[in-house]
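With one protein chain held back, the other chains of the complex are shown just where they sit.
Which chain is which? They are A and B, in the order written, and residues in each are numbered from 1.
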Amino acid sequence: MKLARAIYAALIIFFLVAPLLVILPLAFTSSAFLTYPIPSFSLRWFEELVVRSVWSRAILNSLIIAGSTTVLATALGTLAALGLRSLGLGLRGQIQTLFLLPMVVPAVVLGVGMQAIFVRVGINSTYFSVIAAHTVIAIPFVLISVSGALAGIDPRVERAAESLGASPPRVFALVTLPLAMPGVLSGAALAFATSLDEVVLTLFVAGPNQRTLARQMFSSLRENISPAIASAAFIIIVGTVLVAAALLLLRRKRA
Amino acid sequence: MNAGSPPATAQGTRTQCTGGLVADDFISFSKVTKDFGSLRVVEDLELDIAQGEFVSLLGPSGSGKTTLLMMLAGFETVTGGEIRLDGQRINDLPTYKRDMGVVFQNYALFPHMTAAKNVAFPLEMRGTPRAEVADRVARALEMVKLGPFAGRLPIQLSGGQQQRVALARALVFEPRVVLMDEPLGALDKQLREQMQLDIRELHHRLGLTIIFVTHDQDEALTMSDRIAVFNQGQIQQCAPPRHVYDSPANRFVAEFIGETNLLAGKVRAIDGRAITFALPDGSICRARGVPGLAPGAEALLSLRPERIGIGAADAAIDGPNIARGEIADIIYQGDHLRVVIDSSVGRLVAQLGRKDAEWTPGAKVAVSFDEADGWVIAP
Partner (left out) sequence: MNRLSRPRAFLLMSPLLLFLGLFFVWPLVSVIWQAVSDPAISRVLPRTAAEIGGWGGEGVPSDEVQAAFREDIVANTDDMAMGDVTRRLNSSQSGFRSLMGKTVREVRETPDIALIEIDDRWGETAFWKAIQDNASPYTDAFLLSALDLQRAGSGEIEAMPAGSSANRTIILRTLWISAIVTLCCLLIGLPYAMIAASVTGWKRAVMIAAVLLPLWTSLLVRTAAWMIILQESGIINQVLMGIGIISDPLVLIYNRAGVVIAMTHVLLPFMVLPIYSVLLTVPGNLMSAAASLGAHPVRAFLRVLLPLSLRGMISGMLLVFMSSIGYYITPALVGGASDQMISSVIAFYATQSANWSMAAALGLILLVLTLLLYALYNRLSRDPVPTR
């Protein structure tokens, strides 16, 4: 019984994790095919990402768009989380549900609607349209993460600061914000990762000039499966890990 | 046992609680009312506190004592009435300008700042020069015996140490008043008793004005100059610990503070401070009591267990303040015995020293009490 459970658990862990591990070594293959076994290791596919403008342009676009999305979503989400906090319980629940809806609504439906209004206003296929679309679906992550951090703050700590002579703005700057910072930073990291990985909305609202890395991967997965995809995946994984690590480090320095 | 001067008493719904050790009123609440929605948690409350006084606000949870403290600190708005500090109306003064040191129930230390930073916070808020801050923080931490722990974060400190940081933080800026909201509630018994003595000592040494909220009567009796007993948003009695215990103003106070036997009867006669009281079995006793009782009125006689004496029933003594009965049960409690007696006036609980251990259940006894130890209150 115990052995059966252990084997079952191991099998499922393998099912969950193995696919993620399979793709990483292929980033370094010298072959022109995305298959095992790897004949020898080389960096030719990373070179391809840098040299071929479809890929290098896509990486640059992704950085611009994900960076802007992170800033915008973090600012809007953090402000709203602070506002939600000073609302009564009933109203808070309802508004929070509204704020979390972008996570639930099917991306394709949202994409169709966004394309329609962006076209009507004349801003479709611009950086702005892509950033706005990504920000919409990144906001729930920021909101959840910041709200969680704010809920963890004992309101008495803020009262204490006030009783010790800190005016409300100083209470916010010296107590509330530093204590909420871990939530703000992890919200920012999630927003960045969300934007980096977004494909569906991008299909609808981006033009050829805003083609992101994820969008480029999606089309090459459909058309010609080349190991450049594995290299791009490697970059996405490493990029996400690096951003998370940087934020973690920043947080540790502040504490 | 002397009951002392007549204590302050409840007068209808409003309670006058004025006059402390010093003549001028440093803090005064007049007709203060607080509503939460349709719920009135504090009603027409009057309380004056003198500079340098240690006043405990004691009562069951929900009695309004914490709300009163929160209004004084400025965390809650005042619905009606007026709060004055040193003659100045402070109803609308924001918390951060009130200059009151607050010690919170769970300390409310800033988790992202070291002990020293926590203590330095109020000084920095007041623009104290850097060198002076360091000096005063060091002295404050020394005062609470935490010098070596200055660089630690709150999570690296024990509960008692956190409590002392909170105390140092509330005192370092020499606030006009120190407010404490059940500050010792989270500590274990031994540490709590030590802290009670430490805070009392600081109070005397620094001449602090302290308002202390607690639901622990022993704590209130130990520490206070005066105790304000709260129930249902009103002060039932506000007096020095001894008065509150010996001369409770009403039934709530008599039952809330310490343990007591309450015997229903009638006031027969009043002669100065002496009251003649008739019990249902026809026996008569003499006692003291609250002012304002009238002959013929229904009343209660409060008898503290430790003030009841027990003697052999066959002793040929007779007279007032004596009843006969039989011991129903004896409970051993270490430093004393609790004796339950079924007497002619009803069931009584008496508390005896260990030396009186010769009694056994079933023994016929006579119980008696001193005239000064019986206390008559309105029913």
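Convention: contacts are C-beta pairs under 8 Å (C-beta built on N, C-alpha and C of every residue); 3 or more make two chains touch, one makes a residue touch a chain.
What you see is a predicted model, and the numbers here were worked out from it, not measured in a lab.
If you put the hidden chain back, the residue from A:65, A:136, A:149 or A:188 that touches it is A:136. The hidden chain makes contact, of the residues A:58, A:164 or A:230, with A:230.
Contact between chain A and the absent chain runs through residues 5, 8-9, 12-13, 15-17, 19-20, 22-23, 26, 33-36, 75-77, 79-80, 82-88, 93, 95, 97-99, 101-102, 104-117, 120, 132-133, 135-136, 139, 155, 158-159, 162, 168, 171-172, 176, 193, 196-197, 199-200, 203-204, 214, 217-218, 221-222, 225, 229-230, 233, 236-237, 240.
The rule we apply is simple: only the chains that are shown with their structure count from here on.
Between chain A and chain B, the centres computed from C-alpha atoms are 57 Å apart. Those residues of chain B that touch chain A in the shared complex are 73-75, 94-102, 104-106, 108-112, 121-122, 125-126, 169-170, 173, 179.
Contact residues of chain A toward chain B in the complex are 154, 156-157, 159-168, 170-171, 174-175, 178-179, 255.
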